[in-house]
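Here we show just some of the chains, and they stay where they sit in the whole.
We call the chains A and B, going by the order they appear; numbering starts again at 1 in every chain.
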């Protein structure tokens, strides 16, 4: 039981750091395309990478948030943003792959966020809504700061993919499925749904008139 | 004394849930008029209904916030948003009544928010400013997310009505007036001021030149 728990925590930690790296690079690229200076690049990298987790931790009362109490997050964001700054001219194919990159970060954070909410004893119904905030919150904060409508409102199957991961984790936990395979499956399902939606142009229904 | 206190808490709980329902419907209607998909409807319903209370609870250190620790809020928002989605084509008169609807939510949250601040032992001067945040915060967050100037900055007698309720509650409590009639009176006063301001086009003075 203890070993199972520590394995689950290990997956959460890895998913959280991987998502942080992915979103820091994405935030830095957004800032660079917008022609911002190094500070703007740093601010958008921090917001995109850590904003969602900070929101989640503030909401569930996990203070100080992991991104604050653990200096590894700050160092990882600064390193990712600096690397992106110097390497981006050589990343020719990246814009085309940015959607897959972003979908990976979305799935990683949806899994880590939902799991963390459940570990803190949140009611599963609440975890389904708060967990995905880790996934979509950072990008939403970044978009708000640069005066764009957040992607979560513009693209139909974005928060939906994060919600899918959250529902799978909550349901699988209720069925006592093993934690690590469950998290990996939920993350892959969210990633597949997001990529399929982008590729096939899937849309959610509009309101009845 | 204990009964009086429990009565006051009962009014706060009812006002809080009623305000949540009202603002969830309003947020959902905003999203539907903007042509958003179901996720956008859900996001705006959550932000409008729970954003103000979340801000208040984070500020006064009541973590995890009521909207997180009690699953009834999430369920109520999802149910209200879903009902609005399917019923809105039949609600022909609603746009005309939306202002009254919004004024009701504003007054309910101003009363519940101020009372909660005082119950947590906040200084009355601070409660006068933090209480109304429950009332105007959710709508402000929604407006910021969809890139509109928040109503609290656009309409003169909006936060003013919430401030009126807060001042009445703080003053009435200092005079040891009975809690339940005091809250009901403060709520009705805020509602009346807001509706009169809309009806007669009252405006606050502009700065001296």
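One rule holds for everything that comes next: a residue touches a chain if its C-beta (ideal position, glycine included) is under 8 Å from a C-beta of that chain, and two chains touch if they have at least 3 such contacts.
Keep in mind that what you see is a predicted model, and the values were worked out from it rather than measured.
The complex is a homo-oligomer: 2 chains are shown here, and the full assembly described by the structure file contains 3 identical copies.
Operating definition for what follows: only the chains that are shown with their structure count from here on.
Between subunit A and subunit B, the centres computed from C-alpha atoms are 30 Å apart. Of all the residues in subunit A, the ones that touch subunit B in their complex are 58-61, 63, 122-123, 125-126, 128-130, 140, 144, 147-150, 152-153, 156, 158-160, 163, 203-209. Subunit B contributes residues 32, 35-44, 46, 54, 58, 63-65, 68-69, 71, 74-75, 85-86, 88-89, 144-147 to its touches with subunit A in the complex.
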